[in-house]
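Before I ask anything, let me first share the structure, which is written out below as structure tokens.
Heads up, one of the protein chains got dropped from this complex, but the rest are sitting where they should.
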Amino acid sequence: MPEAAELVTHLLNGLVLGLLYAVVALGFMLILGTMEVINFSHGVLFALGGYFSLSLAPHVGWWAALVLAPLLVGAIGLVLELGVRRTYGRDPLFGLLFTFGAALALEEVIRIVWGARGYTVSAPAFVAGPFHLGFLFYSKYRVLVAVLAVALLGLVWWFLERTPYGAIIKAGAHDGEMVRALGIDLTRMRSLVFGLGTAMAGVAGVIAAPMWSLKPTVGADAVMPAFIVVVIGGIGSFWGAVLGGLMVGLVSGLSNLVVPRGSILVMYLLMTAVLLWRPRGLLGQKSILEL
Amino acid sequence: MNRWVPLPMLGLFLLAAALPSVLWMGGYTYLGTEVMIWAIFALGYNLLLGYTGLPAFGHGAFFGMAGYFLGATQKWLTGGLWLPLAAGVLGTMLCGGLVGLFVARRRGIYFSLLTIAFGVMFWFLVFVLDAWTGGEDGLTGIQRLSVTVPGAGGLALRDNVTFYYFVYAFFVASTIVLWRIVNSPFGQVIRAIKQSETRARALGYDTPRYKWAVFTLSCGFAGLAGGLYTLARYGAFAEPMSLQQSGNVVLMCLIGGGFASFYGPVLGVVVFLVLRDVLSTLTDHWMLLYGLLFMGIILFLPEGILGLIQRARRPTRFHDTQAAEAARTGDTPSGEAPGPAPRGGG
Amino acid sequence: MDTTGMDSTRGRRTGKLTRRQVLTGAAAFGAGVGFIGPWRRAGAQAKKPILIGLTCDATGTFADSGQADRRGMILAIEEANARGGVLGRSIEPRWEDTETDASVAVRKAQRLIERDRIDYMIGALSSGVAAPLSELAQRHGIIYFNSNSSADTVTNEKCQRVNFVWDANNWMFANALGPLVAKTLGTRWFILTHDYVWGKNQTAATRESAKKVGAQEVGELLIPQGTRDFSSQLLRIRSAKPQVVMANVAGIEQTALREQAYEFGADKDAAWVFPQQDFPDLVPLGPKKAFGYFCTTWHYTLNEPGAREFTDSFRKRWAGAPIPVPDNVSCNGYLATRELLRAIERAGTTRNHEVIKALEGHVIKDTFRKYPSTIRPWDHLVGQMIYLARTKRESEMKERWDMIEMVADVAPELASPPQSASKCKMQSVAETPVYGG
Partner (left out) sequence: MSAPATPAPVLETRGLRRAFGGHVVLSDVSLTFAPNRLSAIIGPNGAGKTTCFNLLTGFLAPDAGQILFEGRDITALPPDRRARLGICRSFQVLNLFDDYTVLENVRVAVPAMRRRGFDLWTPAGAVSEAEDRAAAIIRRVGLAGREHVAARFMSYGQRRLLEIGVALAGEPAVLLMDEPTSGLGSRPMETLRELVQRLAEGLTIVVIEHDMSFVLSLSHHVVVLHRGTVIAEGPPAAIRDHAEVREAYLGTLRYTRTA
């Protein structure tokens, strides 16, 4: 019976979307939590990931592109960090504005290189087409996306929980003193985190491209939900980001069924509701970013 | 300090008054009008950014929404000019006040993050409510009706030069009012909050209430500017509400030196708009130049033009400032914005 | 891949002139003295060229189409200049990228009018841009040709005396399709509505014609702008078992929809009809994924008088362009510009009132298609014929651009909405401010 099938499809879509958001949001939050920089270029880097894979995949194959594109994006991230570096310890607004400028510039670069028009990206051949599960059929590719996203989240979790860097990032690496006390090169760590965070945006961009198609502004579709996910989940909380991502994904997925046009707005309503109930987000501890 | 109009401001007013007669060829009157409109917006916004140290990043939303309040009132409620204009200001302040309730307890980038989110929320709202806003078509057909000014009689605002002076009047009034505000006790408090919110609290100031008030206030000026902008273009559109426009007003305050001087934003607006005008005719890809410019300013000109001039005027003191800040960043909560609040005295 | 750089040499040259003036102007503004600009103009009084503002997108949803549009206009202008201009004056284009954004468009048009002092204005893809531009033009009395936006509103509620609309509109496409679709494809229709003005108009028109031809609507789905994921919609369609899917979806969404429908095999579920199809949106898909039937007003493969010659000169001029052949978009751009210049010749002056009179009711014979078109005086819509088309199979294609095969055509009088249905209340010529001359 179609209604049920539709509901299931929307649930699955929401789930996939949510995992994707979680990946973007985590990359974003790593940078936010460590450098106190709102990385505005996160979205355009996400887009770049997609565009790189668009150009690479035909030559090196999809899997290779999945690895190479994020590396390229991460590299760009490292370059950006050289500039962002100069804003540390100053008004946090400067970091935000710097990456904002970078976002505008990079978006224009996309226009110059790939043109202003949109591209649709077809899924890799081995996952083309749908699964047929009796009453419903579901895109194989989306399943792959979910799997990849989960794997990536696992990787980040391992990084945060099982490596000294993770310990510091969680401890709130904004306190340079403490990091140095632990005998870790702050500068190195910061660029590492920035590279990592942006690379994650790149990966997300690659795997999102076949679902969302590519246009120079596609980044905004990814980064704004990420912002919301972070606000909902609470800054500095891994599970907060995952939880927030899933919530936002599912809510917008399901609202697609009820109020298609409102689906984007719904996530903002969700955010407002959460803020009313828990000003610091679901799992956010009292953060140094507030009074 | 003259309590009403200090000298530099008087100069500013005179220059602005003279412009149309020098720029008698049409094209620039419109640019001049836009400059004054954005100046009102930027000056009001700087109350938040430069004086209270609250990096709001969704303010374009308020600038833009005013147009819809104005348009809706003129088309479907009262018609006329003054009531719609007032509706623009009040409606915007109302929305600002509501958002303020959420953000007033925040600061630093967490404050930015929330303001971004709410800004984008309003942006999407425009497209969802396209029955009222006209969606991406914009709310067009808004009229610049003639106004009867006691003494001057009826003024036909359709004429660009007349409209220029109509905006000019608001520009002068807003500037004076803002000048009073930043030098008032309230102004003292918000500048104190920027320097150390904890201390201000310890002195018995209910800082969230003050932050809420500044936020709402600056939204009021955004509303006024937005209303005039709508009249200038005979229509309200979503584009001014986009994140990029929100970024633009921040940049305007920064280029000019909003952190350093009361007049920073005005200078910033002039530089920005003229630059945009030139860049966008220079190349199809002006956004690239524009983005790079943005980055460059952050890296090399963080205190803006006037800030640079002040630095040049008293290098030694600036040196101390640096030292003091370096010392401070160690022990202050990082949410706080180093960098001096602009002096009332400009 | 760069859509804007394609005609760099030309674009730059026309660009430069504006640039210098604006530079001096802007510098002047900075310094507080602005009379250098106008003085330079005054000097060139003798044979002042006729300035035509081209408002064409190079950014946003309609970037590709906008540039196709512009190529047509530039060609028409160059041909006119080659013949020695109009009324002995040369024609000079001034292009601004309207970025598929109403607000940006208004700002830039404002600049074209007030600073560059253009005499006429041509160009629009999105009805969202066209409407405010025509209002702006009406306020100044500048004649504005809406070359390629096909929303009904711009010739009805939002019509203006100075505004002339060159593309066929929602009503015409839906109306032309109705009978043919019902006869050849089936009467169980499923409607997809792109959730913005154009889409809603198109669906309204589709329903109207469905009533006429006795087709039954088995379902409708709203497609929000920015939708990238159509899996659930495709599912709905499949379960509704329609014979025809009326996909009132445009731009990148249309492309994405086709991609996914193809991937899910939904293109086999029913006959897909895309009432309005701009060729540039078809190109990136390639013949396989560009399935379905659609309406169009022209394609370069048409074997009608003048089409060959026009195509040849276009290919010569735009060999380097992303789409080096003329299509329905660039053809509209060309015809609109050509007819404007001819109207000025007929009027013998550039004054707007006379030119408007010369345009209204004029019959255009050489339209490169089967039937002539008429500029309807009561709503300024160009009444014209419409082709029902499908994409060719790869085997039938002579070259990459040869994708479209016309399967039927509808004569103008059948295709165009009757005067009785018009909701247009236009200002009189007298009410329109005098401009130019």
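Should a chain be cited, it is by its letter among A, B and C, assigned in written order, with residues numbered from 1 in that chain.
Just so it is clear, a contact is a pair of C-beta atoms (placed from the backbone, for glycine too) under 8 Å apart; a residue touches a chain by one contact, two chains touch by 3 or more.
None of these values were measured; they are calculated from a predicted model.
Visitor: Please work out which displayed chains the absent chain touches and list them by label.
Guide: Answer for the hidden chain's contacts among shown chains: B.
Visitor: Just name the one of B:Gly71, B:Gly187 or B:Gly268 that touches the chain not displayed here.
Guide: B:Gly187
Visitor: Of the residues B:Lys75, B:Arg201, B:Arg276 or B:Arg311, which one touches the chain left out of the display?
Guide: Counting the whole complex, the residue in contact with the absent chain is B:Arg201.
Visitor: Pick out the residues on chain B that sit against the missing chain.
Guide: 1, 3, 180-181, 183-189, 191-192, 195-196, 198-207, 210, 213, 317, 320-321, 324, 328, 331, 340-341, 343-344
We take it that only the chains that are shown with their structure count from here on.
Visitor: Where centres are the averaged C-alpha coordinates, which chain has the largest centre distance to chain A?
Guide: Most distant chain from chain A: C.
Visitor: Please give the pair of chains with the highest number of C-beta contact pairs.
Guide: Top of the contact-pair ranking: A-B.
Visitor: Centroid of chain A to centroid of chain B, CA atoms only: how many Å?
Guide: Roughly 31 Å, centre to centre.
Visitor: Could you pull out the residues of chain C that touch at least 2 other chains?
Guide: Within chain C, residues 4, 58 contact more than one other chain.
Visitor: Indicate the residues of chain B shared as contacts by at least two other chains.
Guide: As it turns out, chain B has residues touching two or more other chains at 127.
Visitor: List the residues on chain C that touch chain B in their complex, please.
Guide: It is residues 4-5, 11, 15, 18-19, 22-23, 25-26, 28-30, 32-35, 37-38, 58, 97, 101-104, 106-107, 110-111, 114-117, 126-128, 131-132, 135-136, 139, 196-197, 225 of chain C that touch chain B.
Visitor: Write out the stretch or stretches of chain A touching chain C in their complex.
Guide: Counting only chain A, the residues touching chain C are 2, 5-6, 9-10, 13, 111-120, 122-123, 128-130, 136-139, 142, 211-213, 215, 221, 256-257, 260-261, 263-264.
Visitor: Note which residues of chain A are touching chain B in the complex, please.
Guide: Touching chain B: residues 32, 36-38, 83, 86-87, 89-98, 100-109, 111-112, 174, 177, 220, 224, 227-228, 230-231, 235, 261-262, 264-265, 268, 271-272, 275, 279, 287-291 of chain A.
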